[in-house]
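What you see is the complex with one protein chain gone and the rest in place.
Per-chain numbering from 1; labels A, B and C assigned in written order.
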Amino acid sequence: MLLAKIYVTLKPGVLDPQGEAVMGGLKAMGYEGVTAVRVGKYLEVQLDLDDPEKAGQQVEEMCRRLLANPVIEQYRYTLEEPAGAGGKA
Amino acid sequence: MLLAKIYVTLKPGVLDPQGEAVMGGLKAMGYEGVTAVRVGKYLEVQLDLDDPEKAGQQVEEMCRRLLANPVIEQYRYTLEEPAGAGGKA
Amino acid sequence: MEPEVYRQMGLTDEEFRRIKEILGREPNDVEVGMFAVMWSEHCGYKHSRPVLKLFPTKAPWVLQGPGENAGIIDIGDGQAVVFKIESHNHPSAIEPFQGAATGVGGIVRDIFAMGARPIAVLDSLRFGLLDDPRTRYLMGGVVAGIAFYGNCLGLPTVAGEVYFDPSYTGNPLVNAMAVGLIEQKNIRRGRAAGVGNAVMLVGARTGRDGIHGATFASEELGQASEERRPSVQVGDPFREKLLIEACLDIIKEDLIIGMQDMGAAGITSSSCEMAARAGTGMEIDVALVPRREEGMTPYEVMLSESQERMLLVPKRGAEARVQAICRRWGLEAVVIGRVTDDGIMRIKEGGRVVAEVPARALTDQCPVYEVERRRPAYLDKLQHIDLSRLPEPGDYGEALLKLLAAPNIASKEWVYRQYDYMVRTDTVAGPGGDAAVLRIKGTGKGLALTVDGNGRYCYLDPETGGAIAVAEAARNLSCVGARPLGLTDCLNFGNPEKPEVAWQFYQAVAGMSRACEVLQTPVTGGNVSFYNETEGEAIYPTPVVGMVGLIADIEKRCALAWRRENDVLLLLGE
């Protein structure tokens, strides 16, 4: 069992209306020190695989094909043993 | 300057229709080894603050008040110096 | 059993005594849980049943009155309209987005449970004043939640209302109405007939969502913390859309005897109501119920309010075909039990019986309370205000602008532009007019739909206010050229154990009934929501009326806008 933690974020040049709205909200609440907010996705994918190399390949592929849209998004991920599975997560 | 990386996820036990749909999609694409998918939010908040303790307090508060919905979501975060600012991000 | 345990589930000592009497023994956890939810105000109508008898419910065109998943009205040509309104006030106060979303999901399930294709949604909303940030948060969440669910289902939200008043600050009202269209030969009722027939569960897996008062059981079992048992249900409109299509395919192939949605009290209420209506019993094995979470107890499975599930009783031998249709729509369908002839709900976990209760004890034998009714003291003061002593406005133009800018009167476009009110391409008149008008494809006819209520009027005089709500709805329908045919009501009130609230409730229902009689518009179903209070202060008594009318010739409908210069203006009425 392996757990992939995947982060999908908008590419730097792409406008993030959600991030702007959150920043506006935070400022309105009095958090004046906020200078930028970006909102992305965080996915946890559990895999019934033990080979980290094979798992890594699969996760890379999932991200490229489905989880991120390469036109506007970028991704990164980490692979770890799930907590409770004796791993060091 | 400090960068808060914030992870907002559904509490365990809360139905995650997005995660289920993504899992269905991945399986249909041939990734049979996927056993669970949960989808959450990932936010990057940049703060014009240098005191990590103060920043931590603010981020904690923002999460509680705005960024996460405590009824169904939980959150965690890390604080670091932004990349390019000489930090180790 | 410790009194603590059943009291936490909402049962009184007297109710517990009655349960023991009915069973002739001490009930176990699961049984007490089943009684507690079925005898709750929400399912059992303990404080409203006798009063609701005032409503006229019959007319030659009423095919189904109160008591089923939804009411049905004949509109000719072998077709019928199915409709019902329901509240989701308390869930929306806690989690506005999901609360409102699952409110839409629940009422739409009531419609296709009768075999009808859902065709429209309406919403009636009440909030505190908009200068309160919490109110803006609640309103934003509620509207987005309704939009999220209804839009995804592909159901147009075609009309509604929004009012703001301080009395709703801590307790907003979210009432959703759904409307469906059906060929009369396809009408199905929530009945578990045919001894030996299978009982099937279709749709989402069961989790620990919304198990009220169940905390105790879990804590005793030491299984998990509060974190692990959220009481908020999350809606999955995508799955519900699949469920609609699958159920309608099943109806088209004439594969089932009855079906019912799982709303409040989940498997418990749907199974015992289906059995009680048919005079049968049911045997259910909770071990067969597909789960989303591990380690669920029979108690949790029986009381879970996980959304997007239906209970079906297929015709003998049709199980496999039902499963095939569901599979095609990507849904699970499993046999979880059988219809029996002994009138008993027998719940098993594998071979072990975990509950054994007469179905009718859960439904028909729910206690009924007559509370003393007392006219509230505030009325004397309010009803004797001398209106002639109100000052005249200095500048009528300014006064008019002020009125037009008041949130209660201003355009509600901010709300309804978030709703897809055009999908299905039947919306001839959407939000923005007196009533929505939908054409019925393949006929020259149209349906007119509206939802109306005025809590302030009812606060000032519940009898007259109730009558006005019905009359306003009927007027809105006739303004677009429709004949009103029937109504569904959602009665939002405070704590019915208070004599003043009981009085308001009785008066309002009496006033509504009077108007229904005069206008020959029977009530075909509805919903009661009590205990709408914060810190002991009740909301305005707020009966909401959802009404359906028929336009015989859609070309002869009437719209709001002035047409031509020099057209004559007429004022009708007194």
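The definition used in the following text is that contacts are C-beta pairs under 8 Å (C-beta built on N, C-alpha and C of every residue); 3 or more make two chains touch, one makes a residue touch a chain.
The rule we apply is simple: contacts and distances are computed from a predicted model.
Of "Phosphoribosylformylglycinamidine synthase subunit PurQ", "Glutathione transport system permease protein GsiC", "ABC transporter ATP-binding protein" or "Pyruvate ferredoxin oxidoreductase", only "Phosphoribosylformylglycinamidine synthase subunit PurQ" is the UniProt protein name of the chain excluded from the display.
Although it is left out of the displayed model, the omitted chain contacts the following shown chains in the full complex: A, B, C.
If you put the hidden chain back, the residue from C:D123, C:E161 or C:D236 that touches it is C:D236.
When the whole complex is considered, the residue among C:R291, C:R424, C:R456 or C:R483 that touches the unshown chain is C:R424. Within the whole complex, the absent chain has one touching residue among B:V22, B:L43 or B:M62, and that is B:V22.
Within the entire complex, the positions of chain C that touch the omitted partner chain are 144, 147-148, 151-154, 236-239, 241-242, 328-330, 416-425, 427-428, 439, 441, 554. In the full complex, the hidden chain is touched by chain A at residues 13-15, 17-18, 21, 41, 65-67, 69, 71-72. Residues of chain B that touch the chain left out of view are 17-18, 21-22, 24-25, 28-29, 39.
Just so it is clear, only the chains that are shown with their structure count from here on.
Our note on geometry: chain A versus chain C, Cα centroid distance of 39 Å, whole angstroms. Between chain B and chain C, the centres computed from C-alpha atoms are 36 Å apart.
Chain centres here are Cα averages; for chain A and chain B they lie 8 Å apart. Of all residues in chain C, none touches two or more other chains. For chain B, the set of residues touching two or more other chains is empty.
By the touch rule above, chain A contacts chain B in their complex via residues 1, 7-9, 19, 22, 25-26, 29, 31, 33-49, 58, 62, 65-67. Chain B contributes residues 10-17, 20-21, 24, 69, 71-72, 74 to its touches with chain C in the complex.
Residue ranges of chain C in contact with chain B, taken from their complex: 94-95, 98, 204, 207-209, 227-230, 232-236, 238-239, 292-293, 306-307, 330.
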